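Every protein chain but one is kept in place in this view of the complex.
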Amino acid sequence: MAVRTVPFQVSMRGGTQIENVTKPVQDALSGAGLTGGIVTVFVKHTTASMMIIEDEPGIRADTKTFWDRTVPADPAWEHNRRNAGEDNGHSHLRGQLQGPSVTIPFAQGALVLGIWQQIVLVDFDTRPRTRELIIQIMGE
Amino acid sequence: MAVRTVPFQVSMRGGTQIENVTKPVQDALSGAGLTGGIVTVFVKHTTASMMIIEDEPGIRADTKTFWDRTVPADPAWEHNRRNAGEDNGHSHLRGQLQGPSVTIPFAQGALVLGIWQQIVLVDFDTRPRTRELIIQIMGE
Partner (left out) sequence: MAVRTVPFQVSMRGGTQIENVTKPVQDALSGAGLTGGIVTVFVKHTTASMMIIEDEPGIRADTKTFWDRTVPADPAWEHNRRNAGEDNGHSHLRGQLQGPSVTIPFAQGALVLGIWQQIVLVDFDTRPRTRELIIQIMGE
């Protein structure tokens, strides 16, 4: 049993932008030389999240529409009212509900993802930022 | 420390149907012969999710009501507009927010679930499908 920690970075623009990170996760797993276990992909920020989705343009557009309806940008969020210069209260609420991590089993050296499942980073913030992620691989 | 991978299938009807899978997860854990660690239950589909709930008929009904209000079926979802024959844009949005996995600790050979916590599969799709799940057990 072993643990491998693989950090990586993604440049994002915000605004519920979605970036597919399935390949870097698969590459990290290949490099780990392990057969079975779990991979945790964790984003070290409160206004971005990890998701598993069918990654096609319609779903990307619908994801933005859903969040804009359900947690709209609004100067009235207390995070914006109480903290000078902040405009991303909605980004925090989206990020904390969608969550900072996904956990995926692997077996025979490969992720057990279904045929349509892709691992993506979604950035809910209101400005471009470089996002730091950790791929934590545990197994035998 | 060891890893056990236990696949299983559930026939589902869709429409936010809930199926209790606590027993198969407990059986897989018993068969693993491990004392302490974590179990990850992962569904290999983008329009179904894992949840931990109090499983009684009122909660099952309310879960369907909540999702029908919050992410309604709608021909206007871009997933439906851009992809011929698709009508399950809402199913994708629900599945990616609820998420494809739950992780539960175990100790002394048993899941540490609270007295009311049950592990369930929820199927958000619009037609019957057989769903593939992985029970990934890691521990010592």
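Lettered A and B in written order, each chain numbered from 1.
The rule is short, and it goes like this: a residue touches a chain if its C-beta (ideal position, glycine included) is under 8 Å from a C-beta of that chain, and two chains touch if they have at least 3 such contacts.
Keep in mind the model is a prediction, meaning the values are calculated, not measured.
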Item checked: Full-complex contact with the absent chain, from A:Thr22, A:Thr35, A:Thr65 or A:Gln136 -> A:Gln136
Note to self: Counting contacts across the full complex, list the positions on chain B that touch the omitted chain.
What the structure shows: 1, 36-38, 51-54, 56-59, 61-63, 65-66, 70, 97-99, 102-105, 107, 112-114, 116-117, 138-140
Next item on the list: Just the residue numbers, please: which parts of chain A touch the chain that's not shown?
Entry: 1-3, 5, 40, 42, 44-46, 70-71, 77-83, 86, 89, 92-93, 96-97, 99-101, 103, 132, 134, 136, 138
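Just so it is clear, only the chains that are shown with their structure count from here on.
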Next item on the list: Measure off the straight-line distance from the CA centroid of chain A to the CA centroid of chain B, and report it in whole Å.
Entry: 20
